[in-house]
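Here the complex is missing a single protein chain, while all its other protein chains stay put.
Here is subunit A:
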Amino acid sequence: MNPFSSGTRLRDMIRSIRACKTAAEERGVVRKECADIRASINENDPHDRHRNLAKLMFIHMLGYPTHFGQMECLKLIASPGFPEKRIGYLGLMLLLDERQEVLMLVTNSLKQDLNHTNQYVVGLALCALGNICSAEMARDLAPEVERLIQFRDPNIRKKAALCSTRIVRKVPDLAENFVNAASSLLKEKHHGVLITGVQLCYELCTINDEALEYFRKKCTEGLIKTLRDITNSAYQPEYDVAGITDPFLHVRLLKLLRVLGHGDADASDLMTDILAQVATKTESNKNAGNAVLYECVETIMAIEDTSSLRVLAINILGRFLSNRDNNIRYVALNMLMKAIAFDDQAVQRHRVTILNCVKDPDASIRKRALDLVSLLVNENNVKQLTEELIDYLEISDEDFKEDLSAKICSIVEKFSPEKIWYIDQMLKVLSEAGKFVKDDVWHALIVVISNASELHGYTVRALYKAVLTFSEQETLVRVAIWCIGEYGDLLVNNVGVLGIEDPITVTESDALDVIEDAITRHNSDMNTRAMALVALLKLSSRFPSISERIKDIIVKQKGSLLLEMQQRAIEFNSIVDRHKNIRSSLVERMPVLDEATFNVRRAGSLPASVSTMSKPSVSIPNGVAAAPLVDLLDLGSDDILAAPSSSGADFLQDLLGVDLGSSPAQSDATQAPKAGTDLLLDILSIGTPSPAQNSTSSIDLLSTTDYNKNPSIALETLSSPAPPHKATTSSAGMFDLLDGLSPSPSPEATNGPVYPPIVAYESISLKIEFSFSKTPGNPQTTNVQATFINLSPNTFTDCIFQAAVPKFLQLHLDPASSNTLPASGNITQNLRVTNSQHGKKSLVMRMRIGYKVNGKDVLEEGQINNFPRGL
């Protein structure tokens, strides 16, 4: 048309782009075209606009930026001719979306076009509005659209109806304006209008309760009649799809009836007959028929109870499930998940078929089936189902194993009838899919193993056997390492053999091979190596005969590139080497891990620990970027706060010594806070073994916030269940070892007011002195350094100092510098007292100290009232 136009035709551009052999070539062509279009836009020639925009749309589809063409759309829309408007609106819908500011500029043109005399122009405007309008535009243009729902031409009415659905989705407040217009559409005969009208009503019902009530009252019967008419209608070639008259209308009517019937018995009652008719009479050999049946089943399940209909629905699903078409089976599985809520038995009948679907080659079907199976599991069928699933785990695709193993684990954890079965199943899962198993799962397994004392031998042997075959499954290796470390002696000596076991002979060095293999394997991660190192330390005491070899392996880790590993290797080496006398007590078997606490912690800290698991080297308070080993020896290093509190009650129990027996620190701890001061003080005189510490231990134990505040601590306690608790039983040795590490205590002594030291207690043989200091900025808390002085000529061993305080105080005890008090020597211990009534009440404390003199137990008690005022 324009002789000076230099651009190519649209067709030619598409050809030249298609002729490009490489992506670079294509980019070149597109760049050139874009440059031409830009130039042409700048010339502002109205004749080229049409073609430019068409080209831009094609370029846009290829994924190139085309924002410079957005204004052209607006110009085309504003021009008077239909062809320009048509392409302009298409460009608008393609190049822009509702979030672009430019869109606001088009509101005025849209308003004019909605009132245009040409109905096709009105149609274009409605279509654009329905596809991309923003909330603001929806508000501005809602009155126009509402009016157009009553337009004389049905094609405009249906467009206006769908445009209204978008408007009420964007601005739900406008819903009530459309209720009347929508209900008038339901009386239409024109299928297009009817379909869109039903859709609009459905939308209004889901948005607005009043609308729902209105349609339920006024329209239910009419809709049922419409549905009956089209179900029974004679062959209509215009709407027929595979023998069904307008399946689209069917589906929409059923969907609207579903919301009307849901929660309303009367409405549900009205539609029973027609639903039964649709469910029985619809042909099910073609997809269209099945689409209608599927919708019908869904409606039957959602409306109020009509049990005979539900039987019908379940039967249809049963038929679907045995269908050979994958699509039909998929939707059947989908629906059965909803059906399980009201008829478990009926769904259970299809269990075998559903299980087979788990093994389907189709990932979508597998996923649905797996979800369904996990809903089907109950106490009666858990063994059989788990067995099937685990069998399948062996042969399933790699990428399905993660989902599958997670589901199996959750099923096993939830329904396991006995511990040995649980352990067996978990070992199988770990063996097959250990690398996909989440950390909390194997942590839970360790807790269970620790609690099943009669199965320790069995478990460690089973793990040993499994790890020989499946040494590449990281989590299996970890659990095995932990168990061998803890129960290595049971493995070697075949302790507690159950009848079902095959006897095996494992030598000490065989067991050690497993650990060595794990620590030297190049792809073992930090956690595994750390656990292996701890296991080695434990084994050095369990297997004295090969301790030289263990030492060699530990020594090799001195060269580790990881600072933590290096450091621990050196420390462990010196424990093995120089501290034989304390080693056995140092690496004693772990106390039983508390299941309840673990579960609470698992539930509470799951998100936190998940987030840290991906990044195991988060920095922890003392600045060392390493995970599990830190706790083990952290007590003497700079962070007295973090380490003891993270180990909680077990730690304190250990602190108190082995000879106290198994005082149930947990239960005491939970009672302690409830009981008042008197009770606390009474406890001491009754003479129960270890309650004095409970005021502190309970705080540690119960304050899960500790873990939340610092997820890395939670992580460490979880991932290294073994180490921390043992560390202090032999504090003497440990402190020698760590002297270099620990900064001098009470650095705060120079600050704040100075309080005179007191003699807290004195007897013929023992004197206890307290000196005080305050942390600046925290007047409530007093740091107390207790010095125990032996006045007798005998050595006191196994010294344990205990203290109790009234409720308004909180007490925290750090480990003593030693538990042996040589003749005329002294030991120190730090206490931290927090006074919640600071300034009103002064400190008071009851204390007790127990020790052994020449093998005889001595117990001394006293009350300390002479604290300086103002603490």
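Rule of thumb we're sticking to: contacts are C-beta pairs under 8 Å (C-beta built on N, C-alpha and C of every residue); 3 or more make two chains touch, one makes a residue touch a chain; residues count from 1.
Here is the rule we go by: contacts and distances are computed from a predicted model.
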item	value
From "Ferritin", "AP complex subunit sigma", "Clathrin adaptor, mu subunit" or "RBR-type E3 ubiquitin transferase", the hidden chain's UniProt protein name	"AP complex subunit sigma"
Omitted-chain contact residue, chosen from A:287, A:597 or A:820	A:287
Of A:49, A:216, A:350 or A:367, the one touching the omitted chain in the full complex	A:367
Sole residue of A:16, A:107 or A:155 that reaches the chain not shown, by the stated touch rule	A:155
Positions on subunit A where the hidden chain makes contact	1, 11, 14, 18, 54, 57-58, 61-63, 65, 81-83, 86-87, 90, 93-94, 97-99, 118, 120, 123, 126-127, 130-131, 155, 158-159, 162-163, 165-166, 169, 191-192, 195-196, 199, 238-239, 241, 246-249, 251, 255, 287-288, 290-291, 294-295, 298, 326-331, 361-365, 367
